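Left out: one protein chain. Kept in place: all the others.
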Amino acid sequence: MSTRLANNGRLIDRRKPINFLFNSKKMIGYEGDSLAASLLANDQILVGRSFKYHRPRGIVASGAEEPNALINLGEGGSFEPNARATTTETFDGMVAVSQNHFPSLEFDVGAINSKLSQFLPAGFYYKMFIHPRSFWKHIYEPFIRKSAGLGKAPKDRDLDKYEHYYHHCEVLVVGGGIAGIQAAKSAAASGVRVMLVEQTAHWGGRAVVDGVVIDNIAAEEWIKGALSELSVMDNVVIRNRTQGSGVYDHGYALGYERISDHTPGDSRPRHRLWRIRCKQIIVATGAIERPLSFAGNDIPGVMLAAAVRDYVVNYGVSPGDRTVIVTNNDDAYRTAIVLKDAGLDIPLIIDARPKGGGILMDQAIAAGIRVETGRGIAKVKGGKRVTGVSICSQAGEGAELEEISCDVVAMSGGWSPVVHLWSHCGGKLFWDSSKAMFCPDPKHPPLGVDGEGMVRVVGVANGHLGSAAVLIDANEQGSVAAVAAGGKTKKLKAAHCNNSVEFPMLPVWLMPQGANYGLRSKSWLDFQNDVKVIDVQLAAQEGFESVEHTKRYTTLGMATDQGKLSNINGLAVLSKSLNMDIPDVGTTTFRPPYTPISMASLAGEARAEFFQPIRKTPMHDWHESNGADWEPVAGWRRVYAYVQPGETTKQSVNREVLNTRKNLGFLDASTLGKIIVKGPDAGKFLDMMYTNMMSNLKVGRCRYGLMCSENGFLSDDGVVARIDDGTWLCHTTSGGADRIHAHMEEWLQTEWWNWKVWTINLTEQLAQIAIVGPNSRKVIEKLGGMDVSPEALPFMAWADGNIGGISCRAYRISFSGELSYEIALPANQGLQFWEMLIDAGAEFGAMPYGTECLHVMRAEKGFIMIGDETDGTVIPQDLGLSWAVSKKKDDFLGKRAQQRSFMDNDNRWQLVGLETLDGSVLEDGAYAIASGKNANGQTNTQGRITSTYYSPTLKKGIAMGLVHNGPSRVGEVISFTKIGTSPVEAKIVSPIFFDPEGEKQNVG
Amino acid sequence: MLMLNCPYCGMNKDETELSAGGEAHIKRFGPGSSDQDFEEYLFGRANPKGLHFERWRCSSGCGKWFHAARCTLTLEVFGTYEAQTLEPPQSIKDLITVKRPGWSWRAFS
Partner (left out) sequence: MKRFSVFAIAREAMRQHSGWSRTWANPQPKKSYEVIIIGAGGHGLATAYYLGKNFGITNVAVIEKGWLGGGNTGRNTTIIRSNYLQDPSAAIYEKSRSLYENLSQELNYNVMFSPRGCMMLAQTQHEMRGYQRTAHANSLQGVKTEFIGPERIKQLCPIMNVDGPRYPVLGALWQSRAGSARHDAVAWGYARACSEMGMHILQKTEVIGVTQEAGNVTGVETSRGHIECKKLGMVVAGHASVVAEMAGFHLPIESVPLQALVSEPIKPCMDVVVMANTVHGYMSQSDKGEMVIGGGTDGYNAYTQRGSFHHLEETVRALIETFPMISRLKMLRHWGGIVDVTGDRSPILSKTPLGQTFINCGWGTGGFKAIPGSGWAFAELMAKGESPLTAEFGLDRFSAGRFVDESVAAGVAH
């Protein structure tokens, strides 16, 4: 059984026991435990079920590479699926539940898949479930979806906070083992800013577990000293629990800090995403031990040899009482020695190498451990946990020589450098055949902004397996990186360490070498996704020769561990099947992040009300407390209608229209874009920007203008006012302000950069209020201060003055067809002025109105709306706006485009008014049906609705639309689509439905 | 995640502070131009796998447009310069010659 030892446990505090629940069972761990360690300490060997066959799964590893121990963690708004037990720190009150089984972890009906596995080979989905067609969607797929999926779907809203940090430094060092620490020391000595991050809570990596001696002291002591040196340096930032998750172009790197995963509820943010910009990245991420491929290597209790050692040394946990060790290299002997020292039983070390290993083997033998060389495991015995192994000759086909009972198998197939961060941005690898590993190829590094290498890999990750070489490499490259990042050349002496001499490893890709089909069909490569040796071999047999094909066909390496354990072994099996060398088969692409990171950390603080800032006009709060029904418009909130108690929104709109036409209405028009264009060449410039002439506009007057893109299509409209000789103020649509300002600047800076023109976007500096209706002049006169009589302020004129004591500018313009003024004033007085108007207007029947009322009134007048009548495919000529397109000007943006054959053409859809015969309202977006079908069998069309409303003024539906040659077809009746029923007939009419002579707006 | 130096601010700017503006050094064709020239002006973008000249705006900074000479394959930046010019400065052309001997891009080489 697995249990807590009385000795060892450098990371735990035995004075601080922790209570937690696993599958509702009370368990006890210690502070400092990983959840995996806590589970093993409680003899919980079975921790989950695999993805495809629902096989029993136990803990394999001790770190980020763990494929099996994935847990539903927490509850409610703190629930997280697929939490990796090996990288989760146990805390008091933790609730953990195993995944992917029904009804229970111990008894899972899905395990039937395992019995049927011979019928479910790699790629079986593609070969079956084909008939009958409807069964895929309704029968097969739902079943497959349900049995896949691992963790439960969260249900509740996340209770935690997340945040982003920006960080700038010259050198980022990823990995807090001895290589990373030495590299950081070396880089920091040159004076550059250094950041050192370590993904776990603890520093030192493997060296501290393996008892390395550095500068004549224990690695643990050396690290303590080095960290305290670094921590007092002003140019160094150190973070543990922070993973270097991704490397991106131009020295951008992602740090993922798990601040309070281990202290939930302490009010700190849960995760912090570091957006790091640096010049050089040092990757000191060590290596991951490889499993061996033998039959039954997926049975709970089969673990990586170094992980077994970690549990004993770090947590004082023994994964079992009797451990058989199987290896192809010397390192696994360290596990044997550690276990033996801890008083545990090692019945046998199986070394696949014909002559075994070096000094470490001798030590093991001296300690009384039996070693068999040239042997392998034929088969692991057991179901939900290991009960024994049978051994065989590695060179043979698996004939059993002997059976040995044990409850743990510690395996080591060699080591794979963690080269992910080197590869994210295109760093290439080479195959080091003596070490049987892919190492970073320094000739092909990921390139930075200057075209030079921006990532360096040091230590074990760089293929150096001995501590002495690791420290020398890290020290050297730390200094080189610092210089490349602009630091001074200052060389430290690398910390000293005696190299232990190890015998070379022997690549073992299959155990035994000639394993028969039966054994291979039980030899797992990918434990989570259930990919076995035979699956990769089948893929090769079926022509999936590219490693990417094999990966996708078998799902090898596509599990949540992204192949950290399985990829190299799978690649080796594939290359063997194809009779190719491993480097010729290549690797799959390493993609960020290194391990999965929370979605919420990507969003950071920008959630709920902070998701996107809402732009508010000065009167926003007044609207809010007066029944505003809001509508999002380009970052702003605008009032759709002011809903009074007992009203539907529709009724509110009708009331607002009728009241404004009869009495007086106020509109908050502050969101309208307001751009000042100024300078000696401003007139010439505006003549290019607008389709009509602006240079000849008189000071004190306003003109409606259209803007087109260079591609000819209408992009914005608005009223332009000439302020003085060299100054114009351009109104844009609410959504268009920033875009149009940028558009102006683009042309000024990149085409006509010699023109003397300056622009500034004043949109937010000014509040603007439309005072609309027959009583509009009366309310302004009541407030007093400026002459707004028809003589002083005729239609399409503006004047500066004050109203009710507030300095303002009044424009006599109208988008409703009513007598109307738009008053612009400093934003900070907007609310005051608005409230004055509301008070003063009461006796004149004043009411505020919203955007929908605005739309109805403009449609009654046949005024176009950008975004309704236009959609990026409409030119001014389509909208009867040729009068606003200058014939005199040689050039303006869009003029050349409008001369192209398809546009300079009367045979287009053009603006008309439309009225149903029965007064009903046409549907938004309805199309006008034409006779016949096109070559693709689609019903022909001859137009479409662009705006459609109920007009309370006219008490009937009115619509504007684009109809093929429409203006010449007034009086004709055509049919429009109506969803779900037969088409509706409508008559083509003038688009001006109300007051066609314009008497109301021009009232004297 | 590009980092470009704005020649006006003189600062290294993160891509998130900038707006990409497409190909640089495009000659405008207006009224009077041929259909072919006009089409090329609007749509005929160079799309090289390698050296490219492009426009950027320091949109969250000084607001100025500038040009960058950049490799679309390695993302190496050879230099940035003010947009108010009809061709890249000689210093940048020289640097490109060092790094990409024999280069050419549209009319430049």
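By letter and in written order, the chains are A and B; residue numbering begins at 1 in each of them.
Just so we're on the same page, a residue touches a chain if its C-beta (ideal position, glycine included) is under 8 Å from a C-beta of that chain, and two chains touch if they have at least 3 such contacts.
Just so it is clear, the structure is predicted and the values come from calculations on it, not from any experiment.
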Chain not shown, its touching partners among those shown: A, B
Among A:Ala187, A:Leu227 or A:Cys425, the residue in touch with the chain that has been omitted: A:Cys425
Selected residue (touches chain absent from view) among A:Leu5, A:Leu602 or A:Ala797: A:Leu602
Residue among A:Lys137, A:Lys493, A:Lys887 or A:Lys955 that touches the chain left out of view: A:Lys137
Of A:Leu11, A:Val197 or A:Leu254, the one touching the omitted chain in the full complex: A:Leu254
Touch with the omitted chain, as defined above, among A:Ser546, A:Asn626 or A:Ser920: A:Ser546
Residue touching the undisplayed chain, where the options are A:Lys26, A:Arg145, A:Lys493 or A:Lys698: A:Arg145
Residues of chain B in contact with the chain not shown: 1-2, 15-16, 19-20, 22, 35-36, 38-39, 42-45, 47-49, 52, 54, 72-73, 75
Touch residues of chain A, complete complex, unshown partner: 51, 78-82, 118-119, 121, 124-131, 133, 136-137, 141-142, 144-146, 148-158, 246, 248-249, 252, 254, 275, 424-426, 517, 521, 534, 538, 541-546, 548-549, 552-553, 555, 558, 560, 562, 589, 591-593, 596-600, 602-604, 606-609, 611-612, 614, 631-633, 640, 711-712, 867-868, 871-873, 897, 900-903, 923-927, 929, 934-939, 941, 944-945, 977, 979
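Just so we're on the same page, only the chains that are shown with their structure count from here on.
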Whole-Å gap separating chain A and chain B, where each centre is the average of the chain's CA atoms: 29
Residue numbers on chain B that touch chain A, as the complex places them: 1-3, 14, 19, 21, 28-33, 35, 38, 42, 55, 57, 59, 63-65, 71, 74-77, 83-84, 99
Residue numbers on chain A that touch chain B, as the complex places them: 248-252, 277, 426, 447-451, 710-711, 742, 745-746, 749-751, 753, 890-891, 895-897, 899-901
